[in-house]
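Omission of a single protein chain aside, the complex is shown with its protein chains in their original locations.
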Amino acid sequence: MDVSKMGDPFPGTVDPTADGGILVTKLDDAINWARANSLWPLVFGTSCCAIEMMSAASAKHDWSRFGFEVARATPRQADLIIVAGTIVMKMAPVLKRLYDQMAEPKYVIAMGACTISGGPFFYNTYSVVKGVDHVIPVDVYIPGCPPRPEALLHAMITLQEKMKQEHIFRKPLIKA
Amino acid sequence: MEAEALKQEILSIEPSMVFEEGGQFINGGIESTVLSALMKELRDRPTLAFDYLVCLTCVDYKTHFTMFYQLRSLTHRHELVIKAKISNIEHPAIDSVTSLWRTADFHEREVFDLFGVKFYGHPDLRRIFLDENWPGFPLRKNYEDANMIEL
Amino acid sequence: MLLDQDHITEDGEFIINIGPQHPSTHGVLHLKVWLDGETVKKCEPHLGYIHRSIEKMCESLSYRQYIFTTSRMDYLSAHINNQACALAVEQGLQVEVPERAKVIRTILAELTRLASHALWWGCMGLDLGAVTPFFYAFREREMINDIMEESCGARLTQNFIVPGGLMMDVHPNFVQKTKELVKLFRANIHEYDELLSGNVIFQQRTQGVGPLSKADAISFGTSGAVARASGVSCDVRKHYPYDAYDRVQFKEIISEGGDSWARYLVRIEEMKQSFDIIEQLIDSIPEGEIVGKTKAVIKLPKGEFYSRVETARGELGVMLVSDGGSTPYRVKFRSPNFSNLSALGHMVKGAKIGDLVAIMATLDLVIPDVDR
Partner (left out) sequence: MGSAALIMLIICGIAFAGGGILLSKALAKTSTNKAKGEAYECGIPTTGTSWIQFNVGYYLFALIFLVFDVELVFLYPWATAVKASGLVAFIEIVVFMFILFMGLLYAYRKGALKWM
């Protein structure tokens, strides 16, 4: 989804929205815009990717330009889990519990090769969960070992775009 | 204190020790049964004063286990590796050295966790990394695990 | 159920979990703490939340591949860990590492130590409630990451070392950039003192907190700044010099304090020593080869090979047991954090909860290095 092309006129034919006209779609956009620009990540880092997440949080890469500044320590006040680092079989139930204890709407960014597929610890390891989507549903994956802070920022922008498609009032065009 | 004098001194404590040549350090091989007496003497004798247990680990040679104790004296600056051979594969067990060096507590719990070697006299022998009911001991050579993907 | 009498008077233990997901544990260390009011009666670390079975994995990796698993173990001193593994293999191969590779390895090791101590210093401030040091620390750390990225291509896990020397040569303006960095960092180090060391609240929270006597430091097998702050002289760079450490002059910082304040000061002084080491080497990088001659598939002769290095956290030992094959028969990493952590339970007895966080911050733990 190329961000720069947001403003171009819709190339295809314009068919009327399913229902809910101007007012409701505007309310949807307003709420999505508010949620997307104030995503509070949970302070959760298990290994090396956490250091790159800290670099993204610090002055040079500065994720607070996108509203991610406040990293909360408790899942009660967090909207987003950035799973930064390997998830091991002993850590999986803890991660599941943390995810459950978060308030809706909640999102997950799987940062690093370990969270996508076990990464460098895929072969000959007995204790690594091969991919964090065995444990919790993931919204955005970031490859890399560890991914650069810019990659994390790009993932956050992608997550924000994904959130801006959500429907709270009008029915989704495609029956989910 | 150079190697030869050190070897003689240790031999005087434990005559059954077999020294291997050609290693980086002085390698002393012994049976696992005579371990604790030797270790106590190595630490307490002022001329040896091996007060720093650098590392304690285990290697599974399929026919027997070997416990490696790497010792260092911070006062005399000499080093020693003790290899204690455990021949009983089904129920490997050895005396614990936690009473001599407190760092051995964690190291021995790790060896128990990954190899299944029991340590007599260890204050709190539990698995340190894996779950309590983890089947088998992963670092053994004959360890099979269904969901371990072989390269 | 709420107010029945016997429930309230139950004189049970008050156990809290400073658990895997906690800002002060810097990773997934789980501490089960027995409390009496706010004083800690007993503290028991539960490990294994990031045990990735690296030693089992290394048994199926070749001698060139297993080096890079260690940069995921103690990722703050990734380069120094790789150095340890390469030294172990070179010990077995008896290959001659060219001078240029030795000097560059030592400079990169000291740069890694600076970056790691900067991050430790930032997180130490964060743990004790001061947020600004975190951003000061990452200013320097980003500069070092830029230098690493330019030469090695990666910021955090450099993977720049192969058995026998270096994978590639450094970037042409590596020398120039490193000199600028050292000059700038040396000018900024006084800010580190003013921000935290000069802060009265910080001093009162660390002085006399978490005492570790010399005998206990030796008995718990601690190494690095934790042991040196209790008077134990155990700097591997001094006693068993490797690579280019034998031709540099630097002071081994030893303090007799033994408390968190002494551990803090030892690390700050170590940063200053790292400046000196880099400056002594940066101008005299010898020309020539960067990697010694090694065969494509490395096979070590039968036997055990040891190596040890001084990482930012202490002494990392690597033991390679080889049966003559192309993959190691058994690899054992003697990790500094694993032993430093075993002293935590002893130091924390009788301290307050706030002190527990201060002591853990000065231990400078990296949990994947504990669990391996």
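Order of writing sets the labels: A, B and C. Residues in every chain begin at 1.
In the analysis below, contacts are C-beta pairs under 8 Å (C-beta built on N, C-alpha and C of every residue); 3 or more make two chains touch, one makes a residue touch a chain.
Predicted model, so just to flag it, every value in this text is computed and none were measured.
Here is the thing to keep in mind: the chain we left out touches A, C in the whole complex. Among the residues C:Q21, C:S53, C:S223 or C:S339, only C:Q21 touches the chain that is left out of the figure. For subunit C, the residues touching the absent chain in the complete assembly are 7-22, 30, 32, 36-39.
Where subunit A meets the chain that is not shown, the touching residues are 31, 74-76, 94-98, 100-101, 103-105, 168.
We adopt the following convention: only the chains that are shown with their structure count from here on.
Contacts between chains leave no pair untouched here, as each chain touches all the others. Distance from subunit A peaks, on a Cα-centroid basis, for B. Annotation: 47 Å between the Cα-based centres of subunit A and subunit B. Once the centre of each chain is set as its mean CA position, subunit B and subunit C turn out to be 25 Å apart.
If you average the CA atoms of subunit A and of subunit C, the two centres end up 31 Å from each other.
Across the assembly, subunit C contributes residues 48, 51, 53, 56, 60 that each touch 2 or more other chains. Under the contact definition stated at the top, the residues of subunit B that touch 2 or more other chains are 129-131, 138, 150-151. Of all the residues in subunit C, the ones that touch subunit A in their complex are 19-23, 27-28, 48-54, 56-57, 59-60, 68-69, 72, 75-76, 119, 134-135, 138-139, 141-142, 145, 155-157, 367-368.
Taken in their complex, subunit A has these residues touching subunit C: 42-48, 50-52, 54-55, 58-60, 73, 85-86, 88, 90-91, 94, 98, 120-121, 123-128, 145-146, 148.
Subunit B makes touch with subunit C in their complex at residues 22-25, 27, 51-55, 57, 59-60, 68, 70, 74, 77, 81, 101-103, 105-107, 110, 114, 127-131, 138-139, 150-151.
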